[in-house]
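The structure's right below; bear with me while I get my questions together.
One chain of protein is taken out of this complex; the other chains stay put.
After this line comes subunit A, so read on.
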Amino acid sequence: MQFMLLFSRQGKLRLQKWYVPLSDKEKKKITRELVQTVLARKPKMCSFLEWRDLKIVYKRYASLYFCCAIEDQDNELITLEIIHRYVELLDKYFGSVCELDIIFNFEKAYFILDEFLLGGEAQETSKKNVLKAIEQADLLQEVRHMCFLKICRISVLTQ
């Protein structure tokens, strides 16, 4: 996998992970172009598209689009399930995850992704093992708060 982008229906980038070295300028250009392309697609369309010399695999969960760029020989369907497994991990960790969780805890979203995928390849596909690694860190946590965030939570998994 070359990169993964998470963005909202409004086109706001929520998470970006690059597994190939690119300049900031190039990253911004790719993001802009892809967000536009993917948002323009209709709901029943196929989840794969050819883009430059890459294959884009994307899926929408509630208000969020998850979008991966893979290489020619990579498997599209298994990439779709990479996306799904990541959503499941977020969901399990946050307890029915919504876009706000990812905005306010963006660092967690990155940590979970790093446990699951590294260098663009699956590192650990077991849900239990990934969450175990993350929760170990949380044992060292400090304060509990953020209760003020009870704004319209729409779970990502209930589409």
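Details
Basically, a residue touches a chain if its C-beta (ideal position, glycine included) is under 8 Å from a C-beta of that chain, and two chains touch if they have at least 3 such contacts; residues count from 1.
Throughout what follows, contacts and distances are computed from a predicted model.
Taken from the listed names "AP-2 complex subunit alpha", "Glutamyl-tRNA(Gln) amidotransferase subunit B, mitochondrial", "Sorting nexin 12" or "Myotubularin related protein 7b", the protein name that UniProt assigns to the chain not shown is "AP-2 complex subunit alpha". Interface with the hidden chain, as seen from subunit A, comprises residues 13, 16, 19, 21, 28, 42, 44-50, 53, 72-73, 75-78, 80-82, 84-85, 93-96, 100-101, 103-108, 110-111, 114, 118-129, 133, 136-138, 140-150, 153.
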